[in-house]
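All protein chains but one are shown at their positions in the complex.
Up next is chain A:
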Amino acid sequence: MPPQRRRRTGHHEGEDDNTRHRRQSKRAPESDDGSGASENEDEQDIDMDRPAGADNTSDDQLVKKLVRYALACEYARIPIKRDGIRDKVLGTQARSFRRVFDAAQEQLQKVFGMEMAELPVREKRTLKDKQKAVKRGTSQASASSRQYILISCLPKEYRTQPVIGPSRIPSTADEAAYVAFYTIVISLITLSSGELSDMKLRRYLTRLNASQNLPMDKTDNVLQKLIRQGYLDKIVERVEGDEDAITWCVGPRGRVEVSPQSIAQVVSEVWGDPPDDFDKKLEKSLGIRRTGQASNTNRDMEGQEDDE
């Protein structure tokens, strides 16, 4: 319909200058007292001798530094580490971690439509690791990885190709190929109940004509990079008198970044014309629960394998 209406959505109110000024003038109090006041309430241990004003300005600086640090880490696909935040952002004010983190999280959501999501702990997969964990008495569930990555929290309607197309670093084509490759590999692993032997993975790669080379680099180099960036985990178990058993799993970043929903989309896309109960089976295989239905995942996994 008419462009006027559309333009209004862009400005939300029509006159750009006015709204912008309003936004700017709103901005200041919002970060000064708005969040500041509520923070002070639950942070009883802060130094009460300092004037509130000074405290808030320095907090703003820390929040700004943390937001910039988070963006910089994500740019290189390095996890945002709690220790890194302590060293590079907080410095001497390590005690304000929670407060600064929460405020930065809010800014990331409000301004950038992103948030820091905690990475899952690397699972103890080998028998040895599991035994070690039992000895130390640490349980897998309670541990925190103390690492985060930035993910987009935009509503689904906005996550379309023109909007969130591949980054131009290192180049649009390379980035697109890289994202496509890890999404496929992660999908394959996930649909094979979370792990894939080296032999099986290689067989899939051969079928994709990707066993040796990919557009950007040698396949082995790309796999190394995927391990380094936390998309994949490679588990090597020593076997007496035989070759090492190598198993591929989805790494912490891969688990957060490539959601079951996106795997489902990839699979449907690849499948083309799916059979009737396809969606249901797929959702169950991936453990996606529609409206809280608990399902017998194992049985459907088998079904999935039969289909292949």
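Heads up, the rule we're going with is that a residue touches a chain if its C-beta (ideal position, glycine included) is under 8 Å from a C-beta of that chain, and two chains touch if they have at least 3 such contacts; residues count from 1.
Everything that follows uses one rule, which is that contacts and distances are computed from a predicted model.
Remark: of the listed names "Probable cytosolic iron-sulfur protein assembly protein 1", "Methyltransferase small domain-containing protein", "MIP18 family-like domain-containing protein" or "Non-structural maintenance of chromosomes element 1 homolog", the one matching the undisplayed chain in UniProt is "Non-structural maintenance of chromosomes element 1 homolog". The chain omitted from view is touched by exactly one of A:168, A:203 or A:228, namely A:168. Across A:67, A:205, A:256 or A:286, the single residue that touches the chain missing here is A:67.
As for the chain not pictured, it touches chain A at residues 1, 3, 6-7, 9-13, 16, 19-20, 22-24, 26-27, 30-31, 34, 60, 64-65, 67-69, 71-73, 75-76, 78, 88, 107, 109-114, 152, 154-155, 157-158, 160-171, 174.
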